Each structure stands twice: as structure tokens, then as C-alpha cells.
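Working notes, structure below.
Shown here: the complex without one of its protein chains, the others still in place.
Take a look at chain A:
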């Protein structure tokens, strides 16, 4: 028996979430008194995982898997789980993780708990706390099946160094045309921008900015902080910013360490999308804005005065 962790990559490089799920998997293996095996597909440097406790890394190099493919990736993970007699699989709850895990669950006849926010509180019965009701509550889920899949929510466990001297082992999965019923035609990824999903810091703005021409200072603030930019629903509906930046219940969920909301009043649907962020800062002229009730820190003030001052002060802070 072993715990199998899938460490996902983007263009050959590990995502930060890969180090988080390996850190998480190591702890789960300790809880179960079993070993951990980590699977990587087309990773450039699998030895990077040794720093997080990965003693055995199984590597798959296959050009047909260069682009993510949900069914094929699920098939590969299932084959490795069988080879390694893994009855617990840990993956992230990224867009791709949430794509492949349900298919893997059917293949493995496994119960699946997505968006887990903590280590299992018990291994018998196997119980894991997960987000539900759009982060307005948590659900302690019991997985009753012999095989189990846990999807770890980003930034919920953290990255923990635990250096070991690991080994790698190559594996050649058996794949068929049936695994590629869905084909990737092209990928369009914004270059040089921090994506909302990966960002530790998100700078978000709303209608208080008055118009799209005023977003320069938001982008500059994000640039200083190494943050992603986001916006409220009315802003994307008005076409001031692309829909891909819309954060909220029906937009993108954010689980960043720091979420800065500028000129956003804080509708309940917006808060549902950002509840999982750890620290929230609100800048708004209206002291009655509901967002202040959800925020950790706040400034009642005009964004057009506060944000430029914040940019200048942060530049000085970063240089110190």
C-alpha cells in the first residue's frame, strides 16, 4: 500500500501546487504508516521534488501528453496506482485536477473529496475537511471506499520542505486512441502575467475605479507586488476588463494569501468567490461597504489618492 501523489507541471516546470500536494501527501503517508510515491508527467527536473519528501518519483515522458488531457492523464495515474498498489491518491484542486480526478475516481472505484483544506482528521474512517457552500462552510467528508482520492485546495496546507535523497523511475504507460477522444487544438496563455489561480497576491478592482482607463494604477500595483489582477462582476459585464478576470461565485474563485479589493462594495456573490483568501484588504470611499465586514484591514479613502500612494510606499518598502 502507498500514497500516490500527482505532481502537476506547466510547460515542464512544477506548479507551486505540486510542492504543496507532495508536502501534503508525505503527511498523509505518515498518518497511514505507509510510503509515498510521486508521479510526474513530462517534468524537466523531477529531483526538485526530493526537497519536499519525495523518496520515489515515477516519471512519464510522452509527447502525446505534452498538453494536458483529462482522460489520458487519469489513465496514466490509474496505471501507476495499480503498479504501486496505491489506494490513496492525492492531487491538487486546480482546473486540471478537477478535470481529471472524477474520471480517475470512476476508474479506481474510489470516493473522491475535492477542495480539501486540511489533512485527514481521521484515517479510520477516512475523514477530510473540504470547502462547501462556496466557502461559506466546510464539510467533513468520510470516504468509505477502499480506494480514496483527495483533491487539495490551493494554499490550504502550504509548502513544507522535508529534504530526502530520492530516486526516479521511468514508467511507460499504455495509452490508446480511446484516451484521446478529446484533442487539444491550441493553447492561448497570457504571457508574462501572473494567473489568478497561481497568484499568492491578487489585486482586484470594481466600479469604484469609474472606467477602464483608470486600470493603469491597478496593474502597476499588481506589478509591484508580483500579483495577478482581477475585477468584480459589474466591471467584466461592462466590458472594462476581460471575463477571465471576473472573480466571484460564477467567476473565478480566489484562494490567495492576500486579496486587495479596491472600489468593490462586496456583494455576497463576490465574497463567495474570495472567502478562501487568507488576508483581505479593502480600499473604499464608503465606510458602510459590506466588504469591510469581511476584511482584515481596510482604508476608507479615495482609490485615486490611496492607490498611487500605496504604489510609491511599496516601491520604497521593496527596496529596503
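Operating definition for what follows: a contact is a pair of C-beta atoms (placed from the backbone, for glycine too) under 8 Å apart; a residue touches a chain by one contact, two chains touch by 3 or more; residues count from 1.
In this section, contacts and distances are computed from a predicted model.
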Looking only at the UniProt record of the hidden chain, which name from "Ion-translocating oxidoreductase complex subunit D", "Selenium-binding family protein", "Potassium transporter TrkA" or "Electron transfer flavoprotein subunit beta" is the right one? "Electron transfer flavoprotein subunit beta"
Residue of A:70, A:173, A:208 or A:263 touching the missing chain in the full complex: A:70
Mind listing the chain A residues that contact the chain we can't see here? 10, 67-68, 70-71, 74, 94-96, 98-103, 105-107, 109-115, 125, 127, 129-145, 181-190, 193, 195-198, 200-201, 225, 233, 237, 243-244, 246, 249-251, 257-258, 268-269, 272, 275, 278-279, 281-282, 292-302, 305-306, 309-310, 313-314, 317
